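Here the complex is missing one protein chain, while the rest keep their positions.
Here is chain A:
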Amino acid sequence: MGYTLNFAAVWRNFDDLLWGLGLSLLLAAVAIGLGCVLGLVLAFGRVSRSRLLSGLAGLYVTVFRNLPLLVLVLFSFFALPQMGLRLSKQSSFVLALALYSAAYLAEVFRGGLLGVPQGLREAGLAIGLTQTQIRRSIVLPIMLRSVLPGLGSTFIGLFKDTSLAAAIAVPELTFEARKINVETFRVIETWIVASGLYVVTCSILAALLRQVEAKLAISR
């Protein structure tokens, strides 16, 4: 073949890749943050004694876990404006990823909630705490510690999913890489560097999450 790798053109545009990576991280952080809040509400809904609440939360999870994220992204970007909700590219992507991640996070949280021993809630009741206080001071912290390992891999998966934002021209890492690919024709080099950035970033994130996990571990 006689193809020689030449990264010069990619390095010249490396700044763009880094900005893209920054935007990827930002999109993931905001979407996951919103997804966590909604996911928590859904998880408490699913384990609630009210048939209506657990049914609604279950329906949400079923629908959003069975939709391809790309479809959700395109729906949010193309269909919502038709329905009167006009958002920027970035916002419509964040909305899609937040709604999508909430379904997965809800399942992670639900598993954690079911693992909190009933006796601890009763101990809380016995000293006169209200249900709300028990949820906040006992159930939530114990549940979060127990789901942290699963949460880490979910977060990293969701970060990688930000690459789908390229489909609606959000200038994140994948989109920037495609731009450089088209402009410089250094196809192989561009995608090698972009892939490297994803791998390194995910590894760093994983290491950070492990540290948080170790710090919060219950046993001592």
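In this section, a contact is a pair of C-beta atoms (placed from the backbone, for glycine too) under 8 Å apart; a residue touches a chain by one contact, two chains touch by 3 or more; residues count from 1.
Following the convention adopted for this analysis, contacts and distances are computed from a predicted model.
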>> I notice the complex is incomplete. Of the names "Phenylacetic acid degradation protein", "ABC transporter ATP-binding protein", "Ubiquinone biosynthesis accessory factor UbiJ" or "Sulfite reductase (NADPH) hemoprotein beta-component", which is the UniProt protein name for the chain that's not shown?
In response: "ABC transporter ATP-binding protein"
> Among A:Val47, A:Ile138 or A:Ala167, which one is in touch with the chain left out?
Replying inline: A:Ile138
> Which of A:Leu18, A:Leu120, A:Ile188 or A:Ile204 sits in contact with the chain that's absent?
Replying inline: A:Leu120
>> To test your reading of the contact rule: which positions on chain A touch the chain that is missing from view?
In response: 117, 119-120, 122-131, 133, 137-138, 141-142, 145, 218-220
